[in-house]
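With one protein chain withheld, the remaining protein chains of the complex are depicted in position.
Here is chain A:
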Amino acid sequence: MNRIRASVKPGGAGAAPAEAPGLLRVEDLRTVIPSRRGPIFAVDGVSLKVDGGQTLGVVGESGSGKSMLIRSITGLLPAGGIQRSGSVRYEGHELLDLDRARLGAFWGVELGMIAQDPMTSLNPVRRVGAQITEPLRQHLGRSRRQARDEALGLLRMVGIPDPERRLVEYPHQLSGGMRQRVLIAAALAARPRMLFADEPTTALDVTVQAQILNLLRRIQREMRMAMVLVTHDLGVVATCTDQVAVMYAGQIVETAPTAVLFDRMYMPYTRALFASTPRLADPPHTRLAVIPGRPPDLAVPSGGCRFAPRCAYARDKCQAETPPLAKADEHGHLYRCWFPLTGRAPADPGQREPAAVHAAADRIGATKEDG
């Protein structure tokens, strides 16, 4: 109970604004990375909101800025003149204004992070136990003994058999699935209220993935934890998130409550991304839709829609004018497209775009892919 959180929360719950502010509220976040070729606009005007107990899924191709978005929100950016602007409010605190030391008070108890690669996120020369007890002792002020007991409980909770033995082992002695669980146990040790998970199950086998996803869901329900889940797996998005944000070239190009988005996709990129994924329900040898070309170079600012060069539906206006994030009829559904698609999402192959479009796209992809 003697959480450090108390000391950094001056106002407390007293000043509740009229509109529900959300646990995490990001407004017009921009991250610019200097490079030899000029500034790279890695995160370009992203706004989002996550409430307690809710999960926001972030999807997109590699290089779309998913991981940079999380790092920009949490301030876990590499050194080297990276500029952030906009606003990241966590429970009313402006995180962008906090220096490293003051932000540190939020880590563990308020914010938790599960990175993609369990091998490089765990310290290879420290025992597993030390890495889990550290947040307990640092943030919650537990004694050595209490921390050890709690760590054992955490390891059991994440499904690690024989936790006493695991506590004194080093990360290299564990399998990939075990390491990922240890990482999750460490991230959850101080019971954060907001968890950032960057592809937490991508490196795992499907059976282990199902275990980890169930675990996260259980903890989320028990503790009303909010979560930002970065993934490229549309099955994970569908079953584990409440809201989805599709990212392209550093921007959110479509966002909606998960069920709404799977039902209706306005942005051609969203639909193309979904249509390119092989599905279990499809018969063998179903021709997959492809997205021709490659994501744009973020060091070269472009006018117009950033997806236009790869879009099968692009017209002159798309090249010339940048589309705003427009509101759809359904509540909470936003998209960035001048000529939104109508009709339902491509649930089965019969409803997907005509084969001719695929064939054409295939061909463009083959020759134009050259960057």
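General observations
Here is the rule we go by: a residue touches a chain if its C-beta (ideal position, glycine included) is under 8 Å from a C-beta of that chain, and two chains touch if they have at least 3 such contacts; residues count from 1.
Note that contacts and distances are computed from a predicted model.
A single chain of the complex does not appear, and UniProt lists its protein name as "ATP-binding cassette domain-containing protein", one of "Cytochrome P450", "ATP-binding cassette domain-containing protein", "SCO2521 family protein" or "Sarcosine oxidase subunit gamma".
Only one residue in the set A:101, A:125 or A:280 touches the chain that does not appear here, and it is A:280.
Here one chain is not drawn; of A:98, A:119, A:223 or A:288, the residue touching it is A:288.
Although one chain is not drawn, the whole complex shows that of A:54, A:209, A:251 or A:270 it is A:209 that touches it.
Of the candidate positions A:147, A:236, A:249 or A:265, contact with the hidden chain is made by A:236. Panel shows chain A; residues 61-62, 158-159, 161, 175-177, 205-211, 213-215, 217, 232-240, 258-259, 262, 272-274, 276-291, 294, 347, 362, 365-367, 369-371 of it touch the chain omitted from the view.
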